[in-house]
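Take a look at this one; I'll ask things after.
Some chains omitted; the rest stay in position.
Chain naming follows the written order as A and B, and within any one chain the residues start at number 1.
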Amino acid sequence: MAETLIKVDLTQSPYENDKVHNRWHPDIPMVATVKPGDDFIIECHDWTGGFIKNDDSADDVRDIDLSIVHFLSGPIGVAGAEPGDLLVVDILDIGTLADSQWGFNGFFSKKNGGGFLTEHFPQAQKSIWDISGLYTRSRHIPGVSFAGLVHPGLIGCLPDKKLLETWNARETGFIATDPGRVPPLANAPFAPTAHMGRLKGEARDGAAATGARTVPPREHGGNCDIKDLSRGARVYFPVYVDGAGLSMGDLHFSQGDGEITFCGAIEMAGWLHLKVDLIKDGVAKYGIKNPIFKPSPVTPNYRDYLIFEGISVDEQGGQHYLDVHVAYRQACLNAIEYLKKFGYSGAQAYSILGTAPVQGHISGVVDIPNACATLWVPTEIFDFDINPGSAGPTKFLKGDVAMPLSPDL
Amino acid sequence: MAETLIKVDLTQSPYENDKVHNRWHPDIPMVATVKPGDDFIIECHDWTGGFIKNDDSADDVRDIDLSIVHFLSGPIGVAGAEPGDLLVVDILDIGTLADSQWGFNGFFSKKNGGGFLTEHFPQAQKSIWDISGLYTRSRHIPGVSFAGLVHPGLIGCLPDKKLLETWNARETGFIATDPGRVPPLANAPFAPTAHMGRLKGEARDGAAATGARTVPPREHGGNCDIKDLSRGARVYFPVYVDGAGLSMGDLHFSQGDGEITFCGAIEMAGWLHLKVDLIKDGVAKYGIKNPIFKPSPVTPNYRDYLIFEGISVDEQGGQHYLDVHVAYRQACLNAIEYLKKFGYSGAQAYSILGTAPVQGHISGVVDIPNACATLWVPTEIFDFDINPGSAGPTKFLKGDVAMPLSPDL
């Protein structure tokens, strides 16, 4: 068995594990070094470091301090990696930890980050998903079960100083355009809750003050939340610092395109089995700005979909110019209305779109003024038939299963 | 063989065919009536009605008057269809016309509508694609060939008066926010080039003055440009007027998600073999706002993809808030840079993204401030290997094949 380079103890705070960090900064020390061709195992906390519990209350989702996320394992040094190289990462496998066969999904209160449909679902809600081998099912959302498209929501290499400065300038400048906004436009560096891994003392404090938050995807990859970066995939990451410094976390048992529920996919602790290699000077050779990747040959092969369309006219009839974000929101709302006809609550339907392997396609982006987005819901994941028919929908669910909700205090 | 209800003569102007129209209006008379359960064939002009030629000049793409599009065949009446029903349309097959085994793709001049990447490709360009059975190949873009995912870019039922008024108010109001913009924010009704089918006289003139342009996708479907609405698919359309009034056109031999080149996919004349049925009162029964559909069991089954990521930071480094449009544009630009390393010109690479069965996924839309979009390019469509490797890319193409370009006059 490949060596486990980073272990996590789920009974312990991730702040106590110095092979974990929650900010991006070039000075975070490597915690292990591997050679090109090596394979190894990395364990990860869930993105909140255990804050969200396997219970039937959404209080934790309501109350979480989001400045603590995401707890990443790493950085892993790769011998010989230099700026400008491409780090080739094979995701050989991903799995759950033996003592943690479950994951969570939820939506934050609008006051605490919200989610894609926060205007429609403004309060904190949560669902717990039990994992049984390849499959998952939730006690809070009946009638649906699916095979996981397991993946790291967040993975990438350390930025160099220049890239970090670009990020900070870009995002703090953006926040400055509307500093009082709730939720904020972006998250500025925030030292109090920073976990800088093995960086200590003054160096730590300086880096904590400028370390980039882990929330957005950026040039290096990072929190891309791409469901198809799943076990079996191969990713090519740009390298910015000597040794590359690969970190990862935010493991998802499954996620729909967009991760629309924000908290988040089916979030879990777990492990990755990785193999690394290098393409020397690959960034220039292939003209790479963001990571590229190849999908796995082994993914859930759902084929029968019901597809919902949305256009860039908002819920109030307002016109938006080729806005795919608005169009996708309409497609999601259309799907939720449809699923409610079978007995789901709106929140349950929303959760299904956030967790199941639904696809979100950018279908048309040139037919002014409307963008068109499509949302693909696999019909095979339901215990009953959700296809349209002349008799109309059957209300299979009685509505007696509720999804935990915690009103704002 | 099913009856052909509408025939087109490609040597004739579509304005001379009274079973064709190019505006949406409830008063356009049905040109034929079918019963639920019937199947029938409809022929269609290409969207420009033959304006774009199979030649090696992009002058036609540069010079086209876009107020003439799209030439639609219909409307077809369905006996018993009433407002509130769902019209179930099985796309039993689609094909080319025997005397027209080709299609075109291009990008408009920025002055005449542009395209998704018009800032990067501001001038009119064109490529011609020869169709050989299931496959296509272009003399202007070497090294690539693929099976078509043939589909109607535009299909839907007539709006009723109220829906039409909603559209007109919404879009003219939107234009009014920036009336001088080039390209415009939207297209207002425009009588001079309207083709109102069999509507004649004053009724025709009144309807032409208010008939909605066919460019954007709207609540009824319309110009959705969804590549997966392909032969073998089943679509459920909302019905707004008695008899439904189904019209269609803008056939595509193949298209990438987004139809980013705008002019357009691989545009072609052709025929559809359709079957219709009704779900009475289906709109309310299923809570439908926009059409929904099920994909075909028979589609090109490409599996090996190279996937490009883009985030909502624009070409100048500007930050945009969860903007999928910007993110997808970056993913497309990243793919173009990559393909150039193998010898394609930027325009050729752009054309491939507009025509081949590439997928555009909305990967992350909640990780403030960056949206993440992914562009999936099937590697199997190339005559050579485009996968990354340690040796770097091979310039397979010599650059001796040019794509027609016509500078603005």
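The definition used in the following text is that a residue touches a chain if its C-beta (ideal position, glycine included) is under 8 Å from a C-beta of that chain, and two chains touch if they have at least 3 such contacts.
As the structure is a computational prediction, the values presented were derived from the model and not from experiment.
With respect to copy number, the whole complex recorded in this structure file holds 4 identical protein chains, 2 of which are shown.
The definition used in the following text is that only the chains that are shown with their structure count from here on.
For the pair chain A and chain B, the distance between C-alpha centroids works out to 32 Å. Remark: chain A residues 86, 88, 115-116, 166, 170-171, 173-174, 183-187, 215-219, 221, 223-228, 236, 257-262, 264, 277-282, 285-295, 297, 303-311, 313, 317, 319, 321-325, 328, 330-331, 334, 337-338, 340-341, 359-374, 376, 387-390, 392-393 touch chain B in the complex.
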